[in-house]
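Only a single protein chain was left out; the remaining protein chains are all shown in position.
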Amino acid sequence: MSRPDKFIINGKRLDGRLPDQLRPIKIEVGVLRRADGSCYIEMGKNKVVAAVYGPREAFPRHIQDPSKVVVRYRYNMAPFSVEERKRPGPDRRSIEISKVSKEAFEAIIMKELFPRSVVDIFVEVLQADAGSRTACINAASVALVDAGIPMKGMLTSVAVAKVDGVLVLDPMKEEDNFGEADMPFAFLIRGGKIESIALLQMDGRMTRAEIKVALNLAKKGAMEIYNLQREAIMKQFVEEGEENA
Amino acid sequence: MPEDILVDIKKDYVLSKLRDGERIDGRKFEEFRRVEVKTGVIEKAEGSALVRLGNTQVVVGIKMQPGEPFPDTPDKGIIIVNAELVPLASPTFEPGPPDETSIELARVVDRGIRESEAVDLSRLCIEAGKSVWIVFVDIHALDDDGNLLDASAIASIAALMSTKVPASRFGLGEDFDLPVNDFPVSVTSLIVGNRFLVDPSRDELSVGNTTLTVTVDRNDSIVAMQKSGDYLLSENLLDQIIDASISASKKMREEVLKQISKA
Partner (left out) sequence: MRRIVLPGDLLSTNPKLAGHGTYVEGEKVYSRIIGLFEQTDNSIRVIPLKGKYNPSVGDTIIGIVREVTSNGWNVDINSPYQAFLPVSENPECKPGKKLNEILDIGDAIIAKVMSIDPRMRVTITMKDKVCRAIRFGRIVAINPARVPRVIGKKGSMIKLIKSELDVQIVVGQNGLIWLNGDRRKVAIAEEVVYLIEEEAHTEGLTDRVGEFIRRRKNVQTG
């Protein structure tokens, strides 16, 4: 892939989107039989699946916390998920992503309800297309609800990039690779509103003012995604009800 | 140190002082601890720096060698940052491959250097498409009294600023100073409730691992941010921390440059 000359032409991005538009999203809940909760998400060309196991007994014993549940998060990319085959196994990037994602969920899961046990969140990126970590958090959030894990609220994640000096929502591959800045967010949404930030990273170069604009853009995108998450979850129940209506 | 057994008691002390609007060591909330920077401490390395930030100590060594460029940047040098939180630095560090904390540390320091374009990678081309200079930035923690990240970032840039490219060793001409154009400063704050404490000491960190790092370049642009730890951050607090980080970074940069130029 080579660096495009321009990222924004006549106000539109390379894939035809406006700066504040999300890529198409598809969400399916309860896709895995063995997991306690699961979710499949497509965001742009990202295809990720999240599974939640737990709360379950924590093994080995020494990882147990006598006062609360231990949360584990594993972000993993399948070897075939990217253009150049990726060697299986965690690399440094995956480890960092797993860490900050885990911490985002630790901030909202009601840990004291399940001492001495563990909640495992596994997310596999089957196809990666910029923003896979945000797609994974969105899938994991739904999978946790599907597993019945008590939480303060739901997490919704989206990233903002800067290209040609313009802030764009939910960056695509070229914007992510060649842009001037990349900023992934995850928000806690409660009472139908964005309440606080559970995940925040940035690399690139942005002024203070630009960060503020990026934050507002991200909040707008996150609310749209949140509504899709809700819809997907509710869909399971409405269908069953309709069969017997 | 035998005081590690007192972690819970320390936590209470930190919190009770906070309720009075104070820090346990008397610092202001946006104040860094005293910093001491010495460059050129490892003569065998191409560049090096030892930094003391309060009682935290880190040494960074720079090693350079020619190598193959990345295919998509055939004429640019390569920077590789690695951090070793070796067991001698803390009773809680265990031997073994880097864990998530050391990986995160290395990557955030790397981001600060890379995104600020502190090192002019285009001047590190030997033969386009075939050979470029690889710059290994190796962070070695010596003593963890809190905030190894900021100490490591300072040591890394200081080491880079004192690095000489060893061209003669490889028959590639005369040695030259590594071109360094910016001085990114990372500012890490501990978040407690709706307050933040810049450059938390280990005792302060007994309250929790909830931090936000903001890396600022010479022009007050932000080149990296990392929220770390299991907590929820309000927009309001984020605003305040960014502001405080920009001014704290200015002061730190001034102090370090003063110390390096005196040497």
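For clarity, chains are labelled A and B in written order, and residue numbers in each chain start from 1.
To be clear about the criterion, a residue touches a chain if its C-beta (ideal position, glycine included) is under 8 Å from a C-beta of that chain, and two chains touch if they have at least 3 such contacts.
Owing to the predicted nature of the structure, the values given are computational and were not obtained by experimental measurement.
Novice: Identify the visible chains that the left-out chain touches across the whole complex.
Specialist: Looking at the complete complex, the unshown chain comes into contact with A.
Novice: In the full complex, which of A:45, A:86, A:116 or A:173 touches the chain missing from this view?
Specialist: Within the whole complex, the residue contacting the unshown chain is A:116.
Novice: Just to verify: which one of A:130, A:149, A:167 or A:181 makes contact with the chain not shown?
Specialist: Final answer for the missing-chain contact: A:149.
Novice: One chain isn't shown here. Among A:25, A:161, A:188 or A:228, which residue touches it?
Specialist: Reading the full complex, the residue touching the unseen chain is A:188.
Novice: Please pick, from A:24, A:66, A:89 or A:165, the residue that touches the omitted chain in the full complex.
Specialist: A:66
Novice: For chain A, enumerate the residues touching the unshown chain of the complex.
Specialist: Residues of chain A in touch with the missing chain: 36-37, 54-57, 66, 110, 113-117, 145-154, 188-192, 230, 233-234, 237, 240-241, 244.
Rule of thumb we're sticking to: only the chains that are shown with their structure count from here on.
Novice: Which residues of chain B touch chain A in their complex?
Specialist: Residues 72, 98, 100-101, 103-104, 106-107, 111, 114-116, 212, 217, 220-235, 238-239, 242-243, 246 of chain B touch chain A in their complex.
Novice: Please give the residue numbers of chain A that touch chain B in the complex, ascending.
Specialist: Against chain B, the touching part of chain A is residues 1, 92-93, 95-96, 98-100, 102-104, 106-108, 181, 183, 188, 195-208, 211-212, 215.
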